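With one protein chain removed, the remaining protein chains of the complex are shown where they sit.
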Amino acid sequence: MRIESDIILGKVKRLVSDGKADRVFAWKKGNFCYDTEPSLFTDNYVGFTYDDFCAANLCKFMINESKKDGKTLVLIKPCDSKGLALLEKEHRINRERIYALGVPCAGKIDMDKIRENGVKGVIGIEEEKENVSCNGDENLIIKTLYGDKIIPKKSVLYDKCLSCTDKEHVGCDEVFMPELSEDTYDGKKFEGVKKIENMPSDERFSFWRSQLSKCIRCNACRNVCPVCSCVKCIFDNDNSGIASKANSDDFEENLYHIIRAFHVCGRCVDCGECSRVCPEKIPLHLLNRKYIKDIKELYGYEKEPALLTFTKSDAEPSVIYERGEKNV
Amino acid sequence: MTENLVPSVGVITDIRIDTPDVKTFRVVGRDGKKCFSHMPGQCAMLSIPGIGEAMFSITSSPTNNDFMEFSIKKCGCLTDWLHSAEAGQEILIRGPYGNFFPVESELKNKDLLFIAGGIGLAPLRSVINYCRDKRSDYGKIDIVYGSRSKDDLVDYGEIINEWMADGGIDVYLTIDREQEGWNGHVGFVPNYVKELGFNTDKTVLLCGPPIMIKFSLQGLIDMGFDKTQVYTTMELRMKCGVGKCGRCNIGSKYVCKDGPVFRCDELEALPDEY
Amino acid sequence: MNRIGVFVCHCGSNIAAAVDVKQVAEALGREQNVVFSAEYQYMCSENGQKLIKNAVKENALTGIVVCSCSPRMHEATFRKTASEAGINPYMVEIANIREQCSWVHKDITAATSKAIILGRAAIAKVRFNEPLTVGESGVTKRALVIGGGIAGIQTALDIADAGYKVDIVEKKPTIGGKMAQLDKTFPTLDCAACILTPKMVEAARHENIKLYTYSEVEEVKGYVGNFSVKIRKKARYVRENLCSGCGACALKCPSRNSGNEFNTGLDKRGAIYIPFAQAIPNIPVIDAEHCIKFRTGKCGLCQMNCAAQAIDFSQKDEIIEEKYGAIVAATGFDIINLDKFGEYGYKTYPDVVTSLEFERIMNAAGPTKGHLERPSDGRQPKTLVFVQCVGSRDTSGRGKEYCSKICCMYTAKHAMLTREKYPDTDVYVFYIDVRAPGKNFDEFYRRAAEQYGVHYIKGMVGKIYDDGNGNLMVRGSDIIANEQLTIKADMVILAAAAKPDDSARSLGTMLTASMDTNDFFTEAHPKLRPVESPTAGVFLSGFCQGPKDIPETVAQAGAAAVKVIGLLSKDRLKSNPCVARSDSLICSGCSNCEKVCPFGAITYADARVNDGTGMETRRVAVVNEAVCHGCGACAAACPSGAMDLMGFTSKQIFAEVDAVCR
Amino acid sequence: MYKIAYSEIYNLFDRIKDVITLFLPAKNDGAVSFSKYESGTRYEADALNTVRSAKDFFFPQTQNIAEFKISGKSIEILQNTEETGKFAVFGVRACDEKSFGILDRVFLSEPSDPYYNEKREKAVIITAACNYPEETCFCTAFGIDPSEPRGDVSTWVSEDFLYWKANTEKGEELTNKIADIFERCNDGEIISIKNNIKTAAEKLPFVSLNLDYWRNTGEKEIFASEKWESVYKGCLGCGTCTFVCPTCQCYDVRDFDSGKSVRKFRCWDSCMYSDFTKMAHGNPRKSQKERFRQRFMHKLKYFPENNGGIFSCVGCGRCLKSCPQSLNIIKVARSVAADD
Partner (left out) sequence: MQINEKDKSNRPNENPVPSDENFTPLIVAFCCNWCSYAGADLAGSGRLSYPAEVKIIRVPCSCRVNPTFILRAFQKGADGVILAGCHPGDCHYSTGNYFTRRRMTLLFSMLDYMGIEKERTRVEWISAAEGAKFASTMNEFAEKINSLGKCRRLGDLRCV
């Protein structure tokens, strides 16, 4: 069954008229069939949409929204809900002023992946009405200025959706139609990290060097990250000693991404937004996910973020010298 | 001028303590000569490598051919550093930047009324001394200057000993609150201006904190002045000094290039951003 | 502007032999901001210090760098020198060119250039030093002891004897704790009550001790020297000031349904009761849950029979707020719940009992008046099986990984007492190891095994079951004989693991005192500060810190008392100024710092801040300087850099790193 | 006009490379950027736009300005800028080429920026017509013809040929050096290519983007519009739009202390950043709304105000594609102008 934008809107309207919230933070249909913009609806719902393109995580907007009087209803996908929970735990939002409505997610479509199929001039995207196989492998009809093209939906889902292992919401005030969420996990969450781990160190080095050298320091990865919620980032603070605005040297590329990964280490909710928003398509989630993997392997599951707790029998740092190849 | 972002080396030859948080720095080039010539109201970028760079208005008069002076209030990284510097310290200087008070055109032969508050006297001091040195080019000069307290009056010595001693210049000083040892006027500058009640045929040069500018301007209009008669200077975050780095604009005007001196009617046509 | 003076010490030939001190002084003299540089034979000598003082005055120095021995030696000396010269003592940095340079590097060129680099690092750091002042706070001359067992009583007595006021808060209606329930004590076999009750009485009578029984700590605020504690005094429904302790009420109470806690539930008590004969205070308490008056509104027999008119059904819990300078945790222990150990059939078979229950059975004031009778039918058991390490040293996750320490000895005690009173009884003890490393302990155990003929079997009990005829069958292994064996037992006694009392965890949170995963309080240093919590002003007494027997508990109680006395004897507490500081303009209030602080020095407050974008109320971290020890864990955990450590600020360390790498 | 068989295109690049350093769009780890051409580099002909624009050639993300050595109270100035050699850029689209003119108005106006100027003079721009404009393209709204790209040399591609036409002296000079690789042809051969492009461009969704509101309304009025309140909500305050934009030119001047010297450099900055206008005693643009407004006011009002009505946008569509939250100049231009 498809997730219908109108049904979600109906629910939202009911909640607002029931007095659960005073305004709604959701997505708004944009210029193109695929473009959806995080938007605040205060008096009308013109352009309201919830479709396969609403990939943006709205929870970080709640930092500012929850400073206002009254309540904001926010639509939360399963992967977003952990971010919201973390923001609450770290006291970055006033949870009482938020009504989190969990909405189902069947995976979101990555336009870049569609374009990688050589598609240009997209003017419309539809789900193929016929041929919907029972296993849900739907096709998309991409209508363009230069003709139509059919692409299997699954092949153009965001990477973050393919590695999404959890379709359950946490900490929402209400979850609407959870049965419509679809499992999009391809079973390869740590494949990417493992692939890099298995490279010789020279190769790892050149892999990251070449990836990170694309970085233009637009800060999109940081600004979108629900975990990076410091009121003032050290990289913007001229007094911090490590402030920088541009990557004047390879070192600064490394520093920025290492420190960012370290700061979210153990707190990262793996929502994949960093990689989604990177204009240069740097697989930034591979840094964060490396930490997730390390933590899982070294410390197992924990209630507190890994860097804010310990056990007396923790692994010694020497574990990293014992694995992989030696340089000396 | 092309090498606009590369500064030259200047030497601080003298540091004068004006008020508890304002010092006046005298700067010359390494060769002992003035670094460059300027017009009253123009600014220069001063910097210390690794500490910071900021725009300051040149407070000495262009008619001074020996050196430049900058009156600097302590309010940030660079200014803190400068305040702890000693004579002989080299600094980097580039400029001059921005426009200037129309001393050779609109202001000529006019009666001038200077209104300044606090450190706002700094940019006007350049004009005042320029006019003093070319006294015959200008009509009557009135100066209304106020500060928080007597100790916060910048250039107090010069005001008393030189300006007040000059014929044809009337200086009116005021401080915000009563203070021991002060027999002069007490009260805010805008009110004092109203009290003094100047003729509306004067051209006004106004500089001070935003709130003072706002009220003084309103007061002047109430008194019958037109906005076209009032000039003021602005200060914003500036980096390049040449209208390219893109941060000091008010609407379509760049303060560093189109300003810092604006006539109030021009300013009014711009978006109310500051 | 910084005006730095550099002072290079020869330390006789200790430094000068391997480092060209002249060259060091010259090189450092050329560094930015350095306006004075000199070398001298012994900087720490009177003349050396005079040199420094003169240089400070003549050159208006703002900072001092001494290149000398380790700061661990003479940092304090030179700070004092600076202070005498009129500059802040924290404007001094030491470059360690002796221990970490001249003594370890033989090559003069290498050592000299390293000394210059170390000097540069110190200069770089001192540029960012800030004048710091030692904070001071007063001390409330009153201590709080939480827990009225032997540990708490002993600590309180020692403190009170030293002349300081002490309050004991005990959650039970009487003080005495677990020791009051014991029959005899190992290895001397003297009567527990006989040695404990005099102490209880002394505590009650002591002019410096105030008892809050049937009370619990509800909230702790403040910090070392200045705690403010809320104590909930639960309603007894008996007016303490009127009650004469005659006990008539308890006798007349028609309710007989409540298990008697003192006898581990082996017999019943009334709804109004005095826990035991020697209870202190000797005042009854009404158990509202079982009281007929409270349940139905009818009854009130006790009230009618109270000559003193002390019964007051309308009594309410009372909250008492008191200020203390020090707090001692003495919350003691309890035994673990055996629900997860189905194989022993503790819940299933009434004749499987815990050691504490057995203790009551053997006690003359116990449910059986000291006769060995088994709970199911009151018959005297002929075969007793003791099982040790029930839940102790357990790695299966059901019990505790640690050794409860006291079980081996009390089991030997029980076995011995049984054999002594009832020589016709067969006594078996299953053990993993017998641990007897105390004074006269091993002798005691050997006496049980050798003289008293207790059968010690090294092995584990796998299952206890009913053979169908009402007999308990104990199946276990004897790993010495390497065989499985089954013993038909009349009674089984389980040496259940001891664990910290349940109240410890919530108390730990209130005190911000750190605890380990077993809920034992963590000591400030495992070897050197074993009776102090890392949280300043909080001390540990007894089992709540780790398994202990009575003499160890009493010894630690005394030690904790000494620490408390030491603290209370001071009028002002000086605090290290090198503490963390949070910048409220940058702090996001995320709580990361709070979580890594071992001392609970960080709290949160709503602050009005304006970072240039308008006034806002934000949750920001606040460091309690009196509590902070200055480790810097918070500064490294803070992602935004809002938290910094005075004396070791990020700026200072960056400057040092830069100087070292230049 | 010249042409060369499309199959010979790498021979052409090799030839150019021998004459002058050549840059062209190539794929690097998934993102297309202008890269130095070496034998073996694959030209990404399909990519309409590189992720970053061609402005980088003249206004790089970081630019050294000078270096200072400090000893005691004295400061020594060292020169540390490197001279740029001559270079050619192949595959610049009409929109990017147009953006240079806009940047020129900033950097070459008095006082002219020496770093920008030097690189501008050294560059030969070889443009490429856009056979398949994308839905995000709206260059035509700014009077740019994607079938008629300018630059020093213009090129067109048909199925079989690459057509080459020099427009300037610099273009002629390069063409003459490699002319032997081409065959001559006449302008008529590319008419059908141009027509196809024109037809495609007419179908683009934003060809009729109407900017009259921005032309005809005063800056004060637009600035005060209540519409700003609603259009910026999704903005993250990142610099993506700024950094991919071919006409954004804001920069910061910063110092870096290397321990040996202090290096002064300038680097890209974004008016979307919260610290862009931050001063010691406050920030005049306190909220993201104000910063967001500044960016679009600059592009659509302030810049035209100072530059004879020329908008600071060339319709390349990069911000439409890159904005993580799908905000863009079209939405702003329309929403703020909307009547309701």
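Order of writing sets the chain letters: A, B, C and D. Residues in each chain are counted from 1.
To be clear about the criterion, contacts are C-beta pairs under 8 Å (C-beta built on N, C-alpha and C of every residue); 3 or more make two chains touch, one makes a residue touch a chain.
Because the structure is a prediction, the values reported are computed rather than measured.
*Asks:* Touch partners of the unshown chain, restricted to the chains that are shown, please.
*Replies:* If we consider the entire complex, the absent chain touches A, C, D.
*Asks:* For a quick check of understanding: of C:Gly265, C:Pro598 or C:Gly612, which residue touches the chain that isn't displayed?
*Replies:* C:Pro598
*Asks:* Extract the touching residues of chain D with respect to the undisplayed chain.
*Replies:* 23, 33-36, 52, 56-57, 60-63, 82, 84, 87, 119, 256, 258-260, 263
*Asks:* Determine and list the chain A residues touching the chain excluded from the picture.
*Replies:* 196-197, 201-209, 213, 234, 241-242, 248-252, 254-255, 258-259, 261-262, 265, 287, 290-291, 294-295, 298-299, 306-307, 310-312, 314-321, 324, 326-328
*Asks:* Contacts of chain C with the missing chain: which residues?
*Replies:* Residues in contact with the chain left out: 70-72, 96, 98-101, 103-107, 110-111, 113-114, 117-118, 121, 514, 522-527, 534, 578, 596, 598-599, 629-633, 635-637, 645, 647-648, 650, 653-654, 656-658, 660-662.
The criterion applied here is as follows: only the chains that are shown with their structure count from here on.
*Asks:* Given the two chain pairs B-C and A-D, which is bridged by the higher number of C-beta pairs in contact?
*Replies:* Taking the two pairs in turn, the one with more contacts turns out to be A-D.
*Asks:* Work out per-chain C-alpha centres and flag the one nearest the whole-protein C-alpha centre.
*Replies:* A
*Asks:* Indicate the whole-number Å distance between the mean C-alpha point of chain B and the mean C-alpha point of chain C.
*Replies:* One centre to the other, that is 66 Å.
*Asks:* Report, in whole Å, the distance between the mean C-alpha point of chain A and the mean C-alpha point of chain C.
*Replies:* Between these chains, centre-to-centre, one finds 44 Å.
*Asks:* What parts of chain A, by residue number, touch at least two of the other chains?
*Replies:* Chain A, residues with two or more chain partners: not present.
*Asks:* Can you pull out the residues of chain B that are in contact with at least two other chains?
*Replies:* Counting only residues that touch two or more other chains, chain B contributes 77, 86.
*Asks:* Please name which positions on chain B make contact with chain C in the complex.
*Replies:* 81, 84-86
*Asks:* Under the touch definition given earlier, write down the residues of chain D that touch chain A in their complex.
*Replies:* Per the touch definition, chain D meets chain A at residues 28-31, 33, 46, 48, 51-52, 61-62, 132-136, 200, 203-206, 230, 233-234, 236-240, 242-244, 252, 254, 256, 265, 267-270, 273-275, 320-322, 324-328, 330-331.
*Asks:* State the interface residues of chain A toward chain C in the complex, per the touch definition above.
*Replies:* Within the complex, chain A contacts chain C at residues 67, 89-92, 229-234, 237, 239-241, 263, 304-305, 307-309, 311-312.
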